[in-house]
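Take a look at this one; I'll ask things after.
For this depiction, one protein chain was excluded, whereas all remaining protein chains were kept in their positions.
Chain nomenclature is as follows: A and B, assigned in order of appearance, with residue numbering initiated at 1 for each chain independently.
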Amino acid sequence: MELADQIAQYLVSGLSTGAIYALIGIGFAIIYNSTDIINFAQGELVMLGGMFTLFSLNVLHLPLPLAILFAVAAATAVGVLFERLTIRPLKSPTPLALIIITIGGSILIRGITMMIGGKDTHAIPAFSGSEPILIGTATILPQHLWIFALTALAITANKLFFEYTITGKAMRACAVNRRAAGLVGIDVKRMVLFSFAISSALGSLAGIIVAPLTMTSYDVGIMLGLKGFCAAIIGGLSGGIGTVLGGLLLGVLESLGAGLISSGYKDAIAFIILLLILFIRPQGLFTKAQTERV
Amino acid sequence: MLEVRSLTQRFGGITALEDISFAVAKGDITGIIGPNGAGKTTLFNIVTGLYTQTAGAVLLNGKDISNLPPERLAPLGLVRTFQNIELFGTMTVLENVMLGLHTRSSSGILACMAKMPWHLREERLIRKQAYEWLDFCGISTLAEQKASNLPFGRGRFLEIARAMAVNPSIMLMDEPAAGLNNRETGELAALIRKIRAAGVTVVLVEHDMELVMDICDRIIVLNLGRKLAEGTPREIQENPAVISAYLGEG
Partner (left out) sequence: MLSAYREIVKFLLLVAIVLLLPLLIQEGYLLNVMVFVGIHSILALALNLLLGYAGQISLGHAGFFGLGAYISGILTATYSINPWAAMLAAATLVTLLAFIVGFPILKLKGHYLAMATLGLGIIIYIIFNEAVDHTGGPSGLSGIPNLSLGGFSFDSDLRNYYLIWTFTLVAIGLSLNLVNSRIGRALRAIHDSEVAARVMGVNARLLKVQIFALSAGLSAVAGSLYAHTMTFVAPASFGFNFSVELVTMVIIGGLASIYGSLLGAALLTVLPEMLRAFQDYDIIVYGLLLIVITMFMPGGLVKGLPGVLTALRRKAAKEESGDA
C-alpha cells in the first residue's frame, strides 16, 4: 500500500475512535460545567455500556436495538445512583474529597463488574455486518459508519436539548452561575442529577458503539475515560464543538502515531498531549484565553 | 514610602479603579475610605501583589513593586491583613506567629529533616520572638490554642501579631475593625498607635468613621473607582464632595 493510502486508512479509523472520545469528553464537560467535578468514574460508565449490551444480548436474548436501549438505560441508572449515593450526601465537597470519591466509585463499579461478569474479553457483533466498504483506496467498516452516524445524532440531540428545552437552559444557567440559578428558582440539585444522567447516557452509548470494533471487558473504561477527558481538555471543557474537534484530533493523532511511529507508545500520545495542553494552554485549543482556570 | 501612580484596574468591561495616585509618608497612619464598591479592596489587592493592575505603578521606597508576587513583598517589609481574617486554622496561635517569622529563618528541607544544630538554634529564636509579638498584641495567654478556636476579635489581633512578626516597614490593614465590638475597637486603636510607635507605617481601609477620624493622620477618599479627596481628617469632614458622595449613597 502506498503511504497516502495508509494515511487515508489511519484517518478513517482515527476519526471513528475520535468520535468516541468526543462523546465521552462531552460527558465530562457536562458534569464539570454543572458541578465543577471531574468525574473519574466516567470511563466506567462507558465500560458499562458495552457490558450491559453484552448482558442483554447473551443473557436476556434481546434483539440488538433493544439491547442497546436497555444498556443505555441501565448505565444511566448506575450513573444517577452513583450521584445520589455518594456525591449528593457529601458534607464537605472539597476537590480532594470529590476526586477520591469518584475514583472510589470507579474502582467499585469496575470491581463489581469483574465479580459478576468475569475477567474475560468479549466480542460484540457489529451492528450490520463486517464487510468492508471500499471508498477510493481506503476501506471503511459498516461499524465506522454507525459510529459516525450515532455520534452525530447524539451530539445534535444534546445540542438541541441544551439550546431549546427549559431543562437544558436551566442546566446552562447552573453552569454559568450556580448560586444565581438557585436564587431564580432553578432546582440545582436536580440539574446536577440530570447532568450525571446525560453524561452517563452519552458515555454508555460511546461504549456500546465502539465495542464491536475493540471488544469489551471490565477494564476498558480506564483508558477510554482518560482519553475522553483528554478530548474534553483539548476542547477547553466547553462541551460544545470544541470537545468534538478535540476528540477527533486526538483520535487522528493517535491513529497516525500508532501507524507511522510506534504502536506500543500509542496510548502515551494522548497523555503527552494532555500534559502539554495543561501546561501550555489550560483553557483548551479552541477557546480564547479568558480567565485563568485555577 | 509607598507611592501609587496612575493606577487603573479593569475587569472585563468594568473599571474598578481609574487613574488613582497618592503617596503615603513614612510613619503616618493613612486611612482609605469610601462607599461600598469604591475599589478599596481592589487597591489593596494590587498593592500587595494579589492582582496585576491594568496600568500604572506601585512604588515602595522608590522601588517599583508593581509586578512582584506577594511572597516577594514580605522580605521588602510590606505586609497586609485581610477583611475576613485569614488564619492558619489547623495551627496553634504560636505557630501562626512563627509562620510570620518564616522569612527571618532560612533552614532548608534537609536541615529541618536532620535537625541540624543551626536549625534548632533558629527554631528556638523564632519561638522566643513569636512570644514577644503575642505579648505585643496582648494575646500571649492564647499561645497554645488552635487558631480556628479563637473568637473572631482575638483572631483579628492574632493576624496583626503574625503580620508584625514579618518585621514590616509598612502594614496594610483591610477593615481591621469589622466584626469587633466597641471594647475591642478601642483596643485596636491603641494597638495601631503602638504599631506606628514601633516604626511601622500603617495604611488602613475602614468603614468605622469614628476610628478613622480618631487615629488617621491623612485620609484618602475613593468613590466609584476614582480618588475623590485627600487630606487631614478635618479637611475630609468638611469636604462637600465627600459629604455628598456619602449622603448620596445613604
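Assume a contact is a pair of C-beta atoms (placed from the backbone, for glycine too) under 8 Å apart; a residue touches a chain by one contact, two chains touch by 3 or more.
Because the structure is predicted, anything quoted here is derived from the model rather than measured.
In the complete complex, the hidden chain is touched by one of B:54, B:107, B:169 or B:239, namely B:107. Within chain A, the residues in touch with the undisplayed chain are 32, 36-38, 40, 86, 89-92, 95-101, 103-112, 114-115, 119, 222, 226, 229, 233, 262, 264-265, 267-268, 271-272, 274-275, 278-279, 282, 293-294.
Panel shows chain B; residues 48, 50, 69-71, 73-75, 79-80, 82, 86-91, 95, 98-100, 102-103, 105, 107-109, 112-115, 119, 122-123, 126, 162-163, 166 of it touch the chain omitted from the view.
Keep in mind that, in the parts below, only the chains that are shown with their structure count from here on.
Chain A and chain B, compared by their mean Cα positions, are separated by 49 Å.
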